[in-house]
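Presenting subunit A:
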Amino acid sequence: MVKKRIISVIAVLLILILLLYLATLILMPKYMSVSKEGALISEYYTEADLGNTHQVIFVGDCEVYESFVPPVLWNEYGITSYIRGSAQQLIWQSYYLLEETFEYESPDVVVFNVLSVKYGEPQNEAYNRMTLDKMRWSKIKADAIKASMTEEENFASYIFPLLRFHSRWNELGAEDFRYMFKRDKVSHNGYLMQTSVVPKESDRVGEELMDYSLPEIGFEYLDKMKKLCEENGAELVLIKSPTNSWKFWWYDEWDRQIEAYAEKNGLDYYNFIDEEGVGLDWSRDTYDGGIHLNVYGAEKMTLYFGKILSEVYGVEDLRTDDGISGVWDKKYDDYIKAKEGSADKK
Partner candidate 1 sequence: MDKLIEILKEIHPDVDFETENALVDDGILDSLDIVTLITEINDRFDVSIPAEEIIPENFNSAAALYDLITRLDED
Partner candidate 2 sequence: MAFTSVEFICFLAVTVLLYYLIPKRTQWPLLLLASYIFYFLAGGWYLPFIATTTVSSYFAAVIMLRSSEKEKNYIESNRDNMSKDERKTYKAVQKKKRFRILVAALILNFGILGVLKYTGFTLSNINSLIGFFGGQDKISVPSLILPLGISFYTFQTMGYLIDVYRNTTTAEKNIFRLALFVSFFPQLVQGPISRHSELASQLYEKHTASWSVIAPGALRVCWGYFKKLVIADTLMVAIKAIVESPAEHEGMYVVYLIIMYSAEIYADFTGGIDITIGVAQMLGIRVTENFNRPFCSKSTKEYWRRWHITMGSWFSDYVFYPVSICKPMQKLSKFSRAKLGAAVGKRIPVYLATILTWFLTGLWHGAGWNFIVWGLLNCLIILVSQELQPLYDRFNNKHKALADSRGWEVFCQVRTFLLMGIIRILDCYRDVPLTFKMFGTVFYSFSSWRDLFNGSLSDLGVSLSQYAVVIVAIIIVWAVSRKTEEGALFGEKLCSRPLLFSFCAAGLIAATLIFGSYGIGYDASQFIYSQF
């Protein structure tokens, strides 16, 4: 009798766990046709598992994954790179993603986009999810979650995402079943391609703020990031991607604080907003009226920044290495095909 009980309970428990696991796979958002940026974080692991390492790692928010094109960086300068970007990636998330990246590889240069320094506290639950859900489990992920949770969230729902996404049973679509076990690739080494053109129209500038001082915690994480890079033998480069919209304005007051910080800590900081050498044309190089660059703008930005990477930081040209070339030339071909395919559709 006791044996029968134990066996039944364990058997049914296993079935339950399996069912809940499958339910979780079905119910979690797939980010395959809308909000593709939600699928960015997980793609890194595919690359890392193949053993591909990179000379340059970008971390940050949309201003990195929409502004730099790793295949172009390869094609022009022979530099291998990966963008660990995600939507509204907060600075502590960037820090933990970087820490995790160092577990897989040792890049020469780490590029961080400073926009997120402006946020002093967790912002938006949905964006937290996009960045954190698909990170691989480790102490680093747990730390990242703890640093990012908003008031309404709880840790358990990251361990069991079913607790968070269960109510999607109501709105499941074919996509949820098709992508239960696999995902399509959405990015080119972390670059999310946007080919449409929506020119910038208004000349409006950012609204005045009450207080321009950047939150203390942002600088604390910059310190930590700097230390982390030093320990791992990488050079940390701070940048501000070019944007041109009143909605996400980068104030001069902020810029001066970053500038001062960089100087004090012996870091390099490049603000590309007014950098004419990039050659941006805001009537055709943006897909959303100046907030982000489209693929044409991103290519220009990549060409400009690639030069800095190879000339200032001496990042080696690896095009002579046959093994690496094989992999990366294919990446470039895929990129060109995707770009043409996407342009054809229009």
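The rule is short, and it goes like this: contacts are C-beta pairs under 8 Å (C-beta built on N, C-alpha and C of every residue); 3 or more make two chains touch, one makes a residue touch a chain; residues count from 1.
Regarding candidate selection, all candidates are chains of the complex that A comes from, given by their letters.
Remember, it's a predicted structure, so these values are computed and weren't measured experimentally.
**Q** Please state which of the candidates 1 or 2 is in contact with subunit A in this complex.
**A** Of the listed options 1 or 2, subunit A touches just 2.
**Q** Give the list of subunit A residues in touch with candidate 2 in this complex.
**A** So the residues of subunit A in touch with candidate 2 come to 2, 4-5, 8-9, 11-13, 15-16, 19-20, 23, 27, 29, 31, 34-35, 37-38, 61-62, 87-88, 124-127, 129-130, 152-154, 156-157, 162-171, 247-248, 288, 291.
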